[in-house]
Every structure is written in structure tokens, then in C-alpha cells.
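With one protein chain removed, the remaining protein chains of the complex are shown where they sit.
A, B and C are the chain letters, set down in written order, and residue numbers restart from 1 in every chain.
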Amino acid sequence: MDLGNSQAVQLYEKMLLIRRFEEQSGRLYMQGKINGFLHLYIGEEAIAVGAISSLRDDDYIITHYRDHGHALARGVHPNLIMAELMGKVTGTSGGKGGSMHIFDVSKGFMGGHAIVGGQMPLAAGLALAIKYRGEDRAVLCVFGDGAVNEGSFHETMNLASLWKLPIIFLLENNLYGMGTHIERTRAGGKDIYLNADAYKIPAAQIDGMDVVAVRDSFTEALERIRAGEGPVFLEAMTYRFVGHSLQDPQSYRESAEVDQWRIRDPIDTFREASFVDGLLDDGQITRIGERVDAAISEAIAFAEQSDEPGPEALFENVEG
Amino acid sequence: MDLGNSQAVQLYEKMLLIRRFEEQSGRLYMQGKINGFLHLYIGEEAIAVGAISSLRDDDYIITHYRDHGHALARGVHPNLIMAELMGKVTGTSGGKGGSMHIFDVSKGFMGGHAIVGGQMPLAAGLALAIKYRGEDRAVLCVFGDGAVNEGSFHETMNLASLWKLPIIFLLENNLYGMGTHIERTRAGGKDIYLNADAYKIPAAQIDGMDVVAVRDSFTEALERIRAGEGPVFLEAMTYRFVGHSLQDPQSYRESAEVDQWRIRDPIDTFREASFVDGLLDDGQITRIGERVDAAISEAIAFAEQSDEPGPEALFENVEG
Amino acid sequence: MGEITLRDAVTRGLTEALDTDERVFLMGEDIGSYQGPYAVTKGLLEKYGHERIKDTPISEGVVVGAAVGAAMAGLRPIVEIMTINFLLLAMDMVVNHAAKLRYMSNGQIQVPMVIRTVTGGGAQLGATHSQSLEGWFASVPGLKVAAPSDPYDALGLLRTAIADEDPVIFAEHARLYQVRGDVPDDYYAIPFGQAKVKRAGDDVTLVAYSRGVHTALEAAAILEKKGVDAEVIDLRTLRPLDTATVLASVEKTNRVIVVDEAWRSGGFGAEVASMIQENAFDSLDGPVGRVAGLEVPAPYNGTLEASALPDASQIVSTIEDIFGI
Partner (left out) sequence: MGEITLRDAVTRGLTEALDTDERVFLMGEDIGSYQGPYAVTKGLLEKYGHERIKDTPISEGVVVGAAVGAAMAGLRPIVEIMTINFLLLAMDMVVNHAAKLRYMSNGQIQVPMVIRTVTGGGAQLGATHSQSLEGWFASVPGLKVAAPSDPYDALGLLRTAIADEDPVIFAEHARLYQVRGDVPDDYYAIPFGQAKVKRAGDDVTLVAYSRGVHTALEAAAILEKKGVDAEVIDLRTLRPLDTATVLASVEKTNRVIVVDEAWRSGGFGAEVASMIQENAFDSLDGPVGRVAGLEVPAPYNGTLEASALPDASQIVSTIEDIFGI
């Protein structure tokens, strides 16, 4: 792998942080400490980490409800996210947003959007603002294979290309929208990147289980975007190892299919490859694991010890 | 031209009927006898006539607000359409629909829809009903180049192909949506049929100024559709010789452009070609002109002599 | 006769319609292989197959629109829109197509279809997923809106909805699926526009629908202890609205509170309150009171969210404030 040692550490640590965060979130949900809907990112970590590690600090990120991974990859503090999941006043939105609506504008993290496809038109607007001001920033717009069938996808792709907006469209194709397989929802089949051609947007399909491949594709795409040449579309093939949400009985897929994909676990494979390439040694791997565990424990403790918002919060920030 | 004499008469007569009907509608609008919005089909007659002459009586047609041409081509009586335009009780909708909302269910003419792109999802439903019942009927769904950028286009194209619905998508590409040229609204440019591939729908671009070419493409497409192979997409290139509606100052286009297209007037060119090929002679042409003029005069007289709906009509047909 | 949940009552209504009317089919996101997001359609795919239990892409616009088209062609589609919040993506199809086609075609076209959808808040789903928008649909001529509060009504109203010749919005409250109640084995149906007196009383009328009925009944129990005898009316359908039952009650009690989970301003409660004072002004001892959702997007935090939704104690205190009882 074409990677420095410190980069390997960073990529691995971020992915592991997301994995452990999600595992603990799931556990806390079962304990009733997190409520509402909870969508975990387990299995897809390489995408958020590969993509976001290639961005600049002044780029925007906007994503769907399965958003913890992207927020963590962006460096939104785990304490704040966990507190939000638990509805605490210290959370990213003071407990008023919840898991599906994580925002940290100080990090250019523009949400967490729970309406399938809803973030896409907003991404066009963020990018329009960049272009209007003549800046070379970019917008990362994340969405799932299910969102592709919404009208908002079509309208956004057209506008973004027509106006040459600086957006990188990142499709997380995990083959399912909730419990329905993409072959049963999309006439064009599972190779969605082919559709970008209809909008004259350059596109590629990439391996979403390979963090380095994701990162490299992004680096290249961003050059084009910053040069003012308009949007790029990247389809990362992936799989969610767990249910759609914590409510999901997963009756729609065979466990053999899940097992097959688990073999390609993005964290295990990256750790092993890095080890083989001499980028990570046993000591580092242990220390990273310890750091991540400490960060998660801290996040949980922070969240649990935080207060709920007081009644005065109810009417705050309805209007400006 | 591969055409019989009686077919030539029919095609010519229908096109002329539409042309004269529209000319008179425009005149009546200026006189204040027709109100609201009025969108004329002048210049595009070959499409409706070519397409609809290839349909069976039990096929459905659904179209946009620029609908007089399709209704006339389908054989909806000019009297009823003209009465509707004048808001009379004898009109297709008893004067309650108006120009943009012409319906004649007895002829499978399912409207006249004034929301851009709105007819497309309905077309999918009509076709779904056909398929559900195992029939070999087809749905003709007409829309403009402007409608292609609505989310409803995308959602409908996907569903139609996914479920192999018996729809013939007929795009009337007259290069403008109101006053905005397609190159300024569509990233993919003016060859819209290329987009059908993204949905795995077979598609072709056809000459919308040539009634026989339209008819032939339709005949072929319908075979496929009736065989249960799913939708077909045909893009007919055309031009409206007049404004978008009677309100349109047409400041957005050069008269030279209009003149250029007027050279290819679908009625004149068909008449001349038919004359050269011996399919229409001077006598026939004169008689057709007379018949058409008589039909239009009758329609206007019928409409003018008809009553307005009485007050009791107001609350009729709100609910079943 | 047996006690079943509201969920099962809806499932029974769907099954029965699928069994007895070939024109009926179901369409919606994840109603098939996922077994239904709220498990209402559980087992139906296995029983009726893909032709009649149609999983759709995530495309609310064309899902509703295709149902409209199928209804235009004589079928009787039943669409599931996962929650009423997502109907915002199909507003044009509902309001400008389904509701208008009969009128614009002067009766040539009918649109007999049902849109089942989940309404209401209180499940900590956040602002985008917790709205009660049924009142908007109830203001549109050409639409009908039903919102049952118990299993008996759910089945009886669903039967009427499916048999109706017009588009019906059938709003199932997310937090009522587990409500249990007796449902007869024999066939019955509940005509639209007939409210039900859930509890008779002489002192004050509580008008509600859907989950609000339970809140009102809770309040009635508290009021009873205070010696106040409340009458609770379940509207059952918002459009058509049974004004007669409401007005008869108000003429008896002279006091009325409307309970509504939607935001207070412009919620359906506003219509009910206006209608009552227009028609029974002289019978009223005081203004028609409204207990409704507070005017904030739904917060995720459970305590905050609960504080924004109407509850029994608010009903009791509103009665105290207005009528001094």
C-alpha cells in the first residue's frame, strides 16, 4: 500500500473508533439509553474514513441518517455525538437532533438528514454558495443506493452538472434500502455509477471495503472539483454487517450473504495488510485499540453524566 | 412514402384539423371567449397524429396541458373540446376543466394534466392496471423536454422499466420549456433519448416534423410493448411555431430560429410529399380543407351556442 | 369476537380486501420482504405474492402517482407510505392529482384508493419524523381522511375506505398499534362522517381523534375524580366531519375542549373549534378550548418531546382555566 506509517495509524484508528462506537451505541440502545431510530455504520467504515481523510477542513460534508461514521471520521468529538444519541444537553444539538440529525457546523459537518435523498438538494445549495463566492472548497454529499430512486437524486444530479457545482457525490451502495434488494428497486441494476453519464458527470465504481482505494479515488476526484470542472460521482460498493436499524429482524437476507461480506471486513483486512506491509506492528495495534476503547468509554461516561436539556430548551432555536 | 391513399387523407386531415383548431382557439382567446392559460400545438401536429394513429382504441393516452392536439388526434369531438375551452356545459368536462384539463374517458383519453411531469406517475399506474389484468393494451404518455428535469420523470422511468410496464413514453422535444432553452436546463443536452439507457429502456430519437416517421416508429414500439417487453422511449424533435402560451412575449428566441423551423412545417411538407407521391391530389386537398373548416366552424358555433354550466354544477363531482 | 391489537385489525382489513376483491393490491416501501416497517403487512407477500404485494423503490411520488393511475383504470390500490412525513414528497400527487381528477374530468374519472400512513409523534424520532399532518389533507375537497383510535374503528373504517370511490388518507398513529380491543367476527363497517361518543358525560365535551382520544379518556378519568363528568367524542374521520354529533354534545354540556396532537396554529383543532363556535355559540359557557401540540419542531429528547405533546393534565388544567371547574 502506498501509505505512510502515520497515515496507516490514522486510517486504522478512525475506522476502529467508528466500529467500537457503533457497537456500544447498539448496546446502549438495547439498554434503553438511546431511543428512536438508530442506524449503525458497521461494515462501511472504510468509506467514511477513506473519503473524509482526503478532504480539507474547509470542505462541507452532508449526509444521510446513517451518520455517526461520517461525523466521527470528520473529527466531531465522540463525546458530543454520544451525548446527542442519549439526548443530552451536551450533545451536538443539545439533545434535540438525535442519531439521525448530527450537526457540527464548526467542522463543516452540515448534517445528518433523515429524509431519504433530502440532503442532496441541500448539497447543491452548499456547492452553489462556494461557486458563487469563487472559492475552491468542495462538498461531500453522501447517500445510499435507496436514495437513487428518489426524484431529488435526479434533480440534484442535473443541476449540479448543469451549473458545474463542486460536489463529490458519494454513493454508499450496500445493496439494500432497508430490506429491499437493489435488484428489486432499480431498473438499471446495481451498477449505479453508470447512471451518472446521463448527467455528464464523470463517475467510477470503487471498492468500499478498501480504505486506501477510497482515499485515492477521492484525492483524484477532488482535484478535478477544485479546478472548477464540476461534480464527480463515486459509487463505493459495500455492505452493512448489521440490520438497517435496531428494529430490523433481517428476514430478507441470508446469513450466508452476510458472512460472505464479513470476510472482507474493512478493518480486519486493512489491519492485516498494514501489518504485512510493515505499516502497523503489534504494539501499535494494541495501543490503538486501547486509545479507541478509552475514547469510547470516555464518550459514554461523558454522555451518561451529562444533563438532559432543561424545559427552557424546548422553545430555543425554533426561529432566529 | 409507404402509405395508402386513405391513410394519407386521414393523417393530413387530422393535422390540418389541429392546426385550424389551434388558430381559431388563439383568435377566440384574443376575443376573450377563451380564458385562463392557452397553449397551442401549432408546429407539432405530426407528433400527435403520427403517434395516435398507430394506437388501438383500447389504449390509454395521457398527456400534458398542451393537449388539444392529442385529443383531436384521438378523435375527441372538436365540438366538445371547443366548448370546454369556452367553459361551456357541453364541454368535455362541462366547462370545469378548461384547456389544460381535457378528458374523454370514453376514448381512453385520460387528460390533459397541467402540472409539469404530473401525468407521468399516473401513466405508470394506468399501465400497471393493464399489466395487473394481463391485457395487451398500451399507455401513451406524452410530455415535454421541460418535464424531463422533474423528479417525477426519473421515478416513473425507473418504475416503468423495473416492472416492465406497457408504456410508450413520447417526449415532445420542442427545445424550450416556456422561455428557457434546453441547453440551459439540462446537463445532458438536447438528446434526451440517451438518458433512457440509464433505466434500461430502449429509446430512439425521431423526426417530429414527419408524421409518417412518427407513425412507423410507434408501430414498431407498440409491438414490443404489447409483447410484454416493457416500455419504449421515443423522443420526437419538434418546435412550437407560436409562443408557449397566449401570454408569451417570446423575447427569448430569435424570429430567424422560428422561420428556420417553419420551413419544415409538418403539414405543408406532408401535403407536398403526398402530392408528389400521388397520394393526395388537388381536389382532395381542397375537399379536406373544406371539411376541416366546416368542422371548426361547427365546433365554434356549437361552443358559442352552448350554455354555461348552471350553479348546481359547482358542487357536482367533488366526491363520488 | 376477540380482542386484537389495532395492528392486527388493519392487517385483517387488508387481508379481507385482498381475499374478496381482485382489484385490490398493496404497494409500498418494504411492505413485502421486510414484512412492513410497522409489521402491518407481515406475511402478506408470502400469502399473495409479488403481483399483489408490491415492494416499491423509495420514490413516494411515483408510488402514490401510480396508485392514482391504477385507480383511474379501475383498480383499488392500497398504498402504504411509511410515515405521513414522507407524504410531503407526494403532496403534488395527492393534492393536485388524486383529489382533483374527479372534478376536473367532471366525473369521468374516479380515484378509489387508500393511502395508509403512520402519523404522530412521541417516539423520539426527531423533527422530520414526528409530524401530524392529517389536518392539511382534511382541508382538501376531493380527499377523505380517517384516523382510528382503536381496533374496532380501524377495521370498520378501513373497510369503508377501501370501498370508497374517492382517495382516502388513512392515518394510523405510531403509538396505537399495540392498543387492544374487541373486534366482532361478523362483518361491519363504519360509515365516514360518524363520530362516536366514547364516554357520555354532562359537564364538558372533549373532542378528539386518533391518539388524542386516549388522552381525552385519561383526562375524563381524572375529571371524574374531581366530580366533573366529561363526554369524549372520537371524530374518527376528519373529512367528512360529523358536526352533528359534536354540536349535540356541546348543546348538552355547554363546554368544549378540542384535543389535537398537531401544532396548535392551523391544526385540525382550529377547524373544529371554529365550526363549534359558529354553530353553537349561544350554547357555550366559554370559549372552545384547544389542547394541542406546542409550536416547535419535535425535539429528539424524550422529556422535551413529551412536554410538547398534549396530555391529560393539560386538558384538565385548560378546563379549569376556562370554565373554573
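By our rule, contacts are C-beta pairs under 8 Å (C-beta built on N, C-alpha and C of every residue); 3 or more make two chains touch, one makes a residue touch a chain.
Note that the structure is a prediction, hence the values are computed from the model and not measured.
Undergrad: Any idea which chains on screen the missing one touches?
TA: A, B, C
Undergrad: Among A:L11, A:I81 or A:L122, choose the residue that contacts the chain missing from this document, as touch is defined above.
TA: Answer from the full complex: A:L122 touches the omitted chain.
Undergrad: For the chain that's not shown, point to the residue among C:D8, C:D55, C:D242 or C:E271 touching it.
TA: Reading the full complex, the residue touching the unseen chain is C:E271.
Undergrad: Per the definition of touch given earlier, which of B:P78, B:G95 or B:G108 contacts the omitted chain?
TA: B:G95
Undergrad: Pick out the residues on subunit B that sit against the missing chain.
TA: 35-37, 84, 87-88, 93, 95-101, 113-118, 146-147, 149-151, 177-181, 184-186, 248-249, 251-252, 308-309, 311, 313-315, 318
Undergrad: Just checking the interface: what residues of subunit A touch the absent partner chain?
TA: These residues of subunit A touch the chain that is not shown: 60, 62, 92-94, 96-97, 101, 103-106, 110-113, 115, 118, 120-130, 132, 151-152, 155-156, 158-159, 162, 316-320.
Undergrad: What residue numbers in subunit C mark contact with the hidden partner chain?
TA: So the residues of subunit C touching the missing chain come out as 85, 88-89, 91-92, 95-96, 99-100, 103-104, 126-128, 131, 135-136, 138-142, 239, 241, 262-263, 265-271, 273-274, 277-279, 281, 284, 286-290, 295-297, 299.
In the analysis below, only the chains that are shown with their structure count from here on.
Undergrad: Just the number, please: Cα centre separation of subunit B and subunit C in whole Å.
TA: 41
Undergrad: Can you give the whole-Å distance between the Cα centres of subunit A and subunit B?
TA: About 46 Å, centre to centre.
Undergrad: If you look at subunit B, which of its residues touch at least two other chains?
TA: As it turns out, subunit B has residues touching two or more other chains at 151-152, 155, 158-159, 162.
Undergrad: So which stretches of subunit C touch two or more other chains?
TA: Where subunit C meets two or more other chains at a single residue, that happens at 56-57, 59, 61.
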